[in-house]
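Up next is chain A:
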Amino acid sequence: MTSAPTNDIEFRSVTKRYGAVTAVSDINLAVPKGAFVALLGPSGCGKTTCLRMIGGFEQPTEGEVLIAGNVANGVPAYRRPVNMVFQQYALFPHFDVEQNVAYGLKQLRPRLPAAEISRRVGEALEMVRLSGFSKRRIHEMSGGQQQRVALARALVNKPSVLLLDEPLAALDKKLRTAMQIELQTLQRDLGITFVLVTHDQEEALSMSDLVCVMSAGSIRQLATPQEVYDRPADLFVADFVGKTNRFDGTMEAGGMVRLGNGSALASGRTDLAPGAVTVALRPEAIRLSRQAGATTLEGTVTHRIFLGSAAEYSVAVDGLGDFLITAERQSQSENDLVAPGERVAISFDPGTAHIFPA
Partner candidate 1 sequence: MSKWFRENAPISARDLTEEFMRLKRGSVTRRHFLGVTGLGLAAAVLARQPGLFSSEAYAAEDLGSAMSLATWPNYHDPATFEAFTAATGVAVEVNVFGSNEEMLAKLQAGGTGWDLFVPTNYTISTYVSLGLIDPIDLAKVPNFDPKTQNTRFTNEGTVDGKVFALPKNWGTTGIAFNSDKVKSPVTSWKEFFEVAMTEADGRAMVHDYQLTTIGNALVSLGFSFNSVKPEELAKAEELLIKVKPHLYAINSDYQPSMRASDAWMTMCWTNDGAQLNRDIPEIQFVLGTDGGEIWSDFYAVPTSAANKPAGYALLNFLMDPQNAVKEHVANGAPTTDSRVLSLLPAEITGNKIVYPDEAALTPLEFGAAVTLTDPARAELMARFKSA
Partner candidate 2 sequence: MPLTMTTKRRLVTTALLAPASVWLFVFLVLPFIAMMVFSVGERGPAGGYQTAFTFAQYANLPARSAAYWNTLMLAPVGAFVCLIVAYPTAYYLAVKANPRYRLLLVSLVVVPFWTSLLVRTYAWMYILGSRGIPNLLDMIGIEDVRLLNTPGAVLLGIVYGYLPLMIMPIYVSLEKLDRRLLEASADLGAKPVSTFFSVTLPLSLPGVMTGVALVTILLLGEYLIPQLLGGGKVFFIGNALVDLFLQSRNWPFGSAIAVTLVAIVVVVLMVAMRIAWRISGTRQVDLV
């Protein structure tokens, strides 16, 4: 007898190949019980393949996938204690809402009594606030309602892990935000593991406890949303998650980075070998002012996008190229905004700059 596993999902050196194409390459991943994990990455990064390997729709070429501590390799989808909310929901068009939700329960052996099925379907529909829709046909439901049916259908069997494949992609922005909150609440209430696949970094950051950033079949970083944002593991993560200004520099002795315009940046990074580096800087980490100072860079504002509480500027920095800068508004005066064409000085805390070997 083994001790109760602490991880609901575990990937051990998992590789998945389709012929000559490697979709997932030597992945190790552990998803703790009750976590909300987002697999984030551009299309083709292998995130969906990972999800499908958990669901049982794909089998790893190498390595092991564990579900609740048991090796799941070779176990067909219908024997796995996980359920999935499919992209575009994959609801059964020939069934009504109730029949869709009851589907999983009807597969259970020994058979559940009809009353029990009906009670649990009722609960599930209530949970997604769709009571009263049970006799509706799927094509009579809106996109958001279909999304809830899919959730109810996947949750009715009380899976230990819920898989969500781009569940919000088909919804408009307002509905998407509402569903993000709803999904988070649901996960917290149910206390089960959620694994979400998305290409939308905002969705990943806002909902999940852990973000797993993937690219080209490998995991680039597995960390909390805040850590992924604030301390991206590499340039890809920095680029993919949130907005980033990148510029080239040269690492010199003592952690000094020499920039393209000749100025130097005290990075404090003594761990990096001298040589070419890339500096990444978040737009909101940069301050913008009208007065020039001795330690600052200078440039000309080329565009301004007004966002209400903040403004986004595009600034051509002398000797370094275009920068994107987000500036919170301090007051509601017109003077608070800088107009295109104005000369500005920019400055930042060297600690907020991320330095990666080029």
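As a selection rule, all candidates are chains of the complex that A comes from, given by their letters.
Rule of thumb we're sticking to: a contact is a pair of C-beta atoms (placed from the backbone, for glycine too) under 8 Å apart; a residue touches a chain by one contact, two chains touch by 3 or more; residues count from 1.
Computed from a predicted model, the values in this text were never measured in an experiment.
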item: Numbered candidate touching chain A, per complex, among 1 or 2; value: 2
item: For the chain A and candidate 2 complex, residues of the former touching the latter; value: 55-57, 76-79, 82-84, 86-88, 90-94, 103-104, 107-108, 137, 139, 153-154, 157
